[in-house]
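Input: a single structure, listed below in structure tokens.
One chain of protein is taken out of this complex; the other chains stay put.
Let's turn to chain A:
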Amino acid sequence: MENDLNLKATELRLGLPGSDEPERQMIPRPNKRTLSDIVSEGSRSTTEEDHQDTAPPAKVQIVGWPPVRSYRKNCLQGKKHEVEGGTGMYVKVSVDGAPYLRKIDLKVYRSYPQLLLALENMFKLTIGAYSEREGYNGSDYAPTYEDRDGDWMLVGDVPWEMFISSCKRLRIMKGSEARGLGCV
């Protein structure tokens, strides 16, 4: 199939008399930073740095993209603002080694055991029980959270109400780091 239709030769253009149509500049495309970079490397286990130190670059929002109707956007976002205002109930949960983040609504849970069970179901892993002295000793995973001050704490260390009001995001650590957290 020929690629070049040689429009000039067919002379059907309605160009301005005497003008040779100037090559229109291709409009600059938005930055090609794509998610495919992240996703295609999804199989490699992410390191601590990836999750903590690199804050996602401020995303320039393109008007009208993605094509989600305002009506729908308002419904979802309105809900988020209702819930997130002040108390930060929707928090992101990351799991070491998983390429996807989840968001959960802390308001739905009443206690640590409920929350931990939900996390176990969500990510198909075993966290086990918390003990004050040994943390999650014996488990490959340890749930941690970032509090208002930016410190990373072990989930369960503080009373539930205090946890709910200060938790900004959750991270389920894996491996030796996790086991190390048990022994304070």
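A few points about this structure:
Definition applied: a contact is a pair of C-beta atoms (placed from the backbone, for glycine too) under 8 Å apart; a residue touches a chain by one contact, two chains touch by 3 or more; residues count from 1.
We take it that contacts and distances are computed from a predicted model.
Per its UniProt entry, the chain excluded from the display bears the name "F-box domain-containing protein", taken from "F-box domain-containing protein", "malate dehydrogenase", "Cytochrome c oxidase subunit 7A2" or "Phosphatidylinositol N-acetylglucosaminyltransferase subunit H". Mapped onto chain A, the interface with the missing chain covers residues 1, 3-5, 7, 10, 12-16, 21-22, 24-27, 29-30, 32-36, 38-40, 56-57, 59, 61-73, 75-76, 79, 99-103, 105, 107-108, 121-122.
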